[in-house]
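Just one protein chain is left out here, and the rest sit where they should.
Order of writing sets the labels: A and B. Residues in every chain begin at 1.
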Amino acid sequence: MAVDPITAEIVRSSMESIAAEVVQTMVRTAVSPMFNEAHDCSAGVFYYDGEEVSLVSRADAVPVHIFASLTSVEACLEFFHGDLAEGDVLLVCDPFYGGTHLGDYTVVKPIFIDGQPIFFPSVRAHMLDVGGPVPGGNSPHSTEVWQEGFRFCPLKLHEQGIVRQEIWAWLKANNRLADELEADVAAMIGGCTVGEQRLRDLCARYGVEVVKEALTQVFDASERSLRSQIAAWPDGRYRAESLVDSDYAGGADLPIRVELTIDGDELTADFTGTAAQSPGLVNSVPGNTLSYLYGVFAALCPDVPINSGFFRPLRAVLPPGSVVNPRPPAATAGATVVVGCDVGEAIMKACEQFAPELVGTATIDLCDFWSFGVDARSGAYSIHYDYLCSPCCTGGTAGADGWGAWSPLFCALDLASIEMTEIQYPELYRQAEYTTDSAAPGQWRGSPAYAMQREAYQAAGTVEVTCSVQALRHPLHGYAGGRPGAGNYAIMRHGSDDELVVTEIAFMEPTADGERILWQSGGGGGWGDPLAREPARVLDDVLDELVSPEGARHDYGVVIDPAAMAVDEEATAALRRELRAARAAEPDWIALGRRRTLERTGLLAAPEVAHAV
Amino acid sequence: MDYKIGIDVGGTFTDYVATNGSGLTKGKVPSRPGDEASAVLDAISAIAAQHDETAAGLLASTGYLVLGTTVILNTMLEYSGVRAGLVTTGGFRDVIDLRRGYKESLFDLKLPAPHPIVPRRWRKGVSERIDHAGRVVEPLDEDEVRAVVRELRDAGVESIAVCLLFSFANDAHERRVAEIVREEHPDCFVTLSCDVLPQIREFERVSTTIVNAYTSPKLKRYLQRLERRLREEGFRGSLLVMQSNGGVMDVGYSEEHGVDAVLSGPSGGVVAAVWSGQRSGYRNIITADMGGTSYDVCLIHDGKPEVGVDHWLSRYRIAVPLLDVHTIGSGGGSIAWVDRGGALRVGPESAGAFPGPACYGRGGERPTVTDANVLLGFMDPARFLGGAMALDRAAAERAIARHVAEPLGISAQEAAVGIFRIANNDMANALRYVSISRGRDPRDYALMAFGGAGAVHAGFQAADVGIKTVLVPRSASVLSALGGLISDFKVSRIRSFLRPAGEVDLEELNEAFAQMQAEAEELLERSGSTDAVVVERFVDVRYEKQVQEVIVPLRSRTRRVTAVNLARAERDFHDLHEQLYAFKRPDHGTEVVSLRLELTGLREPISAPARAFGKESPEDALVGTRQVFFEREGFVETPIYEGARLEPGNLLSGPAVIHEPDTTIVVPAGQEAMLDQHEVYVIEVVD
Partner (left out) sequence: MAALETGQTPAERIELEIVRHKLAALTREMGAVVANSAQTWEIAEQRDFALAIADRHGELAAIDNPLQLGSTTFALRAALDAFRFDMKEGDVVALNDPHRGGTHVQDLTLVAPYVVDDAIAGYLVARGHMPDLGGVHAGGHHPAAREVWAEGVPITPVKLRRHDRPVRDVITTIALNSRRPEALLGNLDALLAALRLGRRRGDELVGAHGIARVRAALDHAQGYAERRLRAALRGWADGGYDGERALDHDGAGGGPVHVRVRAEVDGDRLRLDFSGSDAERASFVNSAFGNTVDHALGALLALVDDDVPANGGVLRAVELRCAEGRVVNPRRPAAVGWGPEHCGREVAEACAAALRQACGDGGGAGVGAIASPRPLVTFRPRARRHERTSLTRLQTGGCSAADGRDGWGSPHLLSRAELPSVEQWEAEHGRRIVALRQLPDTAGAGRWRGAPAVETVVELTGEELLTLCACGREIPVAGTAGGGDGGPAAVVLVEDGDGGGARDAPATVVEQPAAPGRIAIAVGGGGGWGDPHERDAELVLADVLDGIVTATAAEAVYGVVIAGGEVDEAATTRARAQREERNDGR
C-alpha cells in the first residue's frame, strides 16, 4: 500500500512525541535521583516487521544509550520466540544477552496488533546497584561478568498482564537498594504503558497497514539522507586511533583503532588492530560499540531524523575477542563510557580527515565517582554516583566555542542540583567552577575545565569512595589544529599534607567528614589553529577570567595591554609570527592548562605523554 | 461614568478593550516598536474616539487601566536588558553557564552558547556558606562583598542579582549583601533570590533571579514614564499590570518583579478564555493561541488554568509559577521545507513577523503555513486584518512550488495540503501532550481557538484529537486585553519546607503560612486591592527520594491548617499522583517540599450583558462563495459569511468560512457553528 509523504511525516512526528511521553512518565515517577535528577535513562519506540527490529524514535537522555537497546529488543524476540503474548513485560540487562553492562536495565513491552508483536516501547535506565560483590557493581577488581552483579537473560516481569511476584522478589533479593529498584522499574513499565496507549491510538487512527508503510518510508528517507551525505564525501580509507588511559586492571594506553572506508554511499568502520579484550571491566559489547558509531554520525548530520534507516549505510567490523567485541565472560561495567567514548573519538578523528568543518568533541570522558556510606541524618545506607565531578567535555567546532557542561550527545544528562544533592546525601560542595587557562586552545576553543571540591558532611563514620580517572594521559582530542582538553584528575584529602593524587583509580578509599576531594574535569578539545582565533574573542575570555594575559600570550599569541585592557595589535602580530614558526617545529606543543595539569599530577616527565598530548 | 480599560501591547498590534458598564469596546492600533507608552496612549485615544470623548476626558473618568506588556518578553528576546551583575557563593559563579548540563540540541555540535545576560566578568563569588538546614557553615565576608560591589559599580553595572546557596533556608546573608549594595551603590537595582524564588535548586533560582535583574529596570523605566504621562493627561485611577500567574498587580510591585510579568500578554488571554468559556457554559477547555511564530496551548480544568514552573525563555530558565502555557514552534510563519531524505518538514524555523510569509509580499521567499492557508482558500487575500493588509496569493504559490512541490514532484496545491496537514498534526500533538502528560483525556475538553489563524485550524485539529466542541470568542483577537479587565489581584508566594510528611509540625507549618500570608496581604494592600480576599494554600508533595513534586491543595476553611486538612492533602496526593503519572504507592513514605500560598484580591466583575437570540438562518451575513479545500471533499465552492453581520442564534453548517474583522473561522464539512448569546462561536464537531 502506498502512503503519501505527508502521512509518513505525520506518523514520524507522532512517533517522536510518543517516545517523549514515555520518558516523561518514567522520569517523573522514578524515585532514584539517577533518573529524576540526572535523567540517566532513555526511551525508544522499536518496530518489528516480522524479520528485523528497527528503532523508530527515541527521546531524552543519552542517544547512544537507547541505540544500544536495539540489541535488547532483538534479544527478547530471539529468546521468547514463539513464547510472547499480549500483556508481557520483559526486562533485559546481561551484556551477552542483549544488554551492554549489568547496570543498565531495559524494559521492553511488546505491543500486539492483529495478533502480531509489532511495536516495542522501551525504557533503558541505569540502576545504582545490581547485587554482586561490590556496591554499584563497579569494581576495578572485576575480571568477569559474574563479579559485577546479578545476571539474567530476558525475563518476563509480567506474563499476559499478570505480575510475576517471584521474579520481582528475586531481583530485590539481589539488590542493595531493593525498594528503589522496585519503584524505578515500575516507573519504567509505567512509561511503556503510556507509550502503548498512544501507539494503539495512532494505529487506530490511520490503520496499522498505513503506519507500517509510513515507517518504511520514514526509514528510507533517513537512509537516503545519510547516503547522500556519505556520497558527497571523497571515497577512501581514513585511519585514526584513540587511546584509553587505563582498564584499571594493569592495562594502559589501550588503542581503539578504526579505519573508515568510504565507498560510494556506504561507510565501513573496521576496528581491526584495536586492543585485545581486557581482563578489566572496560570491555564494550557490540551493541555498545555500534551505538557510538551511530552517535557520531548523528552528530555529523544533526538535521536528519534518527532511526534505523539512518544506520543502514553504516557497517562495522568488530574483531572478536577485542575490547570492542569481547567474548564472555568479560567484565563490562565500565565499558559503556570508557571504551565507548574512545570509539566515538577515534571515529570522529577519522572523520576529521574528510569533513573537518563538521567535526568536534561529541562524546565525553569521565572520572567515575561513587561514594558509599551511611547518612547520619537518616541512618540510611546510601550509594551516590556523582556526575558533578566531571561534566565538562564540550569541544570547539568550526564557528562555535565549547560551552556549558556535557557535549551534545550527552547533554540530556541533567547535572544534579547541588542543593538537592546536599539534602539527599551527606555531602557539602565547596566549589563547582571553571578554571582559568584550562580551555583547550583553538580558533574555536573548547569549554573550560572545571574544578569541583566536595567533602563528606554529616556522614556516620567513614564514607568509602571509588574514583576512577580517564582522559588524563589521553584527554579529549582537539580537531583541525585545535589542542586537546586539559585532562581529568582527582585529589583525595585535597589541601592536607597527605594528599592522594588519583591518576588512575582509588578503590573504596575511606574518607571522613571535612576531608576535601577535588576533581578537575578537563573540558573538550579545541578546533582550528589558536593563532587564528580573533584577538577580540581572546580579550573577551581574558575579561571573563577564562584566560589569563599570560595564557593569551602562551596559547593564542595575543598580547593584552594590561593598562587599557585592550589588544596590542602589533605585538600580537609579531608574537604570532614567532609562535607560528616555533609550533611548525613542535606541533605537539603543550598548552598552558594542559601543562599545569601534567605538573599537578606529576605526569609531565612520563614519556608516553609526548604522544598523548 | 467609570471606565475600565484593558490594553495589551503586542509585537505588531496593541489591542484594547474598554467598558463603561454597557458592552465592550474593542479594537487594535499598530504597536510602536521600542515605545510602548505611545502605543498605549494611541489606544486610549482610539477608545476615546469610539466613545466621543477626549483622551483626557476618558482618562479622568477611568477607574483603572490594566496593561499587558511585552517589555520583559522583548527584552529577553532581543537581549536588550541592563548591565547586570551577580553576587553568589564563592566557588559557584558558573552555575548559570553549566545549566545543569542542559543543551537545546542533542546532536548539533555547533549550537553556540546562550547570550550571557550576566557576563562572567560581572559574576562575583564571595566567601560564605549556609548548609541545607540553614546553618551557617562559613560566615559572610562583608569586606569582600563591599569590594566586589565597588568593582561592579565601577564597571557600570546598574542592577545586581544576589543568589547564595540555600538562601531559601536562611536569607540572612542575602539580605546583608543587599544592605551593603545599597550603601556602596545606592541607585543600583537589587534582586534577591530569596525574594524572587525562595525555593531549592540553585540553577533554577539563579537563572530566574538574573532574568529579573536584567529585565526589571527596563519595565520600571517604562512604567514610570507611562504613569507620568497618564497622570499628566489627568488619569487618577490605578495603573495595573497583568502578571504571568493570571492576576494583576500594581506598578510598584511590577517594577521590582519583572520576571513575574514575562507572560503578561498570554496569561491575560487565558484568563479571558476562562471567563468567556464559563459564560458559555464550559469549564474544561484547552486554549490554542496560534500566532505567527508559535502555538501556545494551555489546559483549563474545572475553570482553573494549570500552573507550571518549568519554563525557558530565550534560553534562560524561569521557575516562578506561570500559567502553564505549552509552546511549540509552529505558527502561521513556520517554514515548510524538504529535508535531505526527501521528507516534507514544517518548522521549527519561522519567517517571523518580518519578512513574514511569502504572501505578505515583504520579501519572504520561503513558504509558510500561512501561504498554504491562502492557497487552500481558507484566507481571503483581500480581507486579511479586515482588509488592512492585502496578501499576495501568487507569491505564496511560487514559494510553495519552488521549495516544496517541485522537490517532491507534486502540485503546489498538493504541497499546500501537505503543509497544512503536517502543521495541524504538530499542533494536534501539542493538544494531546498538554492533556495526556497531565493524565487528562483531551476528548473531555472544548478547544478554544484564538490568535490570528487559530480558528482556521481548530476545527481540523479537534476532529483529529476527538474534541467535540470548538469555541471561538468574537473577541478572540483582543482576548489578552480583555483578560486585564477580568483578572483579580493575585500574589503567589512560595517557600521551601523540605521534610518527611510524617514530621511536619503543625505549629511550624501554620507559622510559615501566616508569614507568607502577611507578606502577601501587605503587597495586596499596597496595590490598592479591595478587601475581599481569598486565600488558597498548597503543599508541594512527593514520594521520598522522588524529585518531581505534585502541587496539592490544602482544603482548610479557616486561617489554620489542621491535622485533618494535612492528612486529607496527603491522601489527595496519592490520587493526584496516580492521575498525573498512572501510578501510586500509598504504602510509600511522602515528603513535603515547599509551601505555596495564593492570595487573591477580588475585583468587581465587569458586566457584559448577554444578547438575545435572533433568527436561526445566517443568510443576512452570507456575502458570497469561493473555492476552499477540505481534506475529504477536495476543493468545494464554500459559502463565506461576514462575522460582523451574524447574530446570536444564527446556525450555519460546514463547509463554511466566517470572516471576523481580524480572525478567520473555518467550519469543515460535517461541523456546525452557532453564535451564542455571549458572542462566542460554538462549533459542534461530529466524528
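Methods note: a residue touches a chain if its C-beta (ideal position, glycine included) is under 8 Å from a C-beta of that chain, and two chains touch if they have at least 3 such contacts.
All of these numbers come straight from a predicted model, not from anything done at the bench.
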item	value
Left-out chain, listing which of the shown chains it touches	A
Option touching the unshown chain, where A:97, A:233, A:406 or A:434 are the choices	A:97
Touch with the omitted chain, as defined above, among A:155, A:199 or A:398	A:155
Absent chain, residues of subunit A that touch it	79-80, 83, 94, 97, 131-133, 143-144, 146-147, 149-156, 165-167, 169-170, 172-174, 176, 329
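We adopt the following convention: only the chains that are shown with their structure count from here on.
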item	value
Residue numbers on subunit A that touch subunit B, as the complex places them	4-10, 12-14, 17, 20-21, 24-25, 27-33, 36-37, 63, 179-180, 183, 186-187, 190, 193-194, 198, 205, 217-218, 220-225, 228-229, 298-299, 301-306, 358-362, 387, 391-392, 395, 397-401, 403-420, 422-424, 428-434, 450, 453, 457, 543-546
Contact footprint of subunit A on subunit B as seen in their complex	91-95, 97-103, 105-113, 119-121, 125, 129, 131-132, 137, 165-166, 200-204, 339-345, 408, 417-418, 421-422, 425-426, 429, 432-433, 436-437, 464, 498, 543-548, 577, 580-583, 585, 588
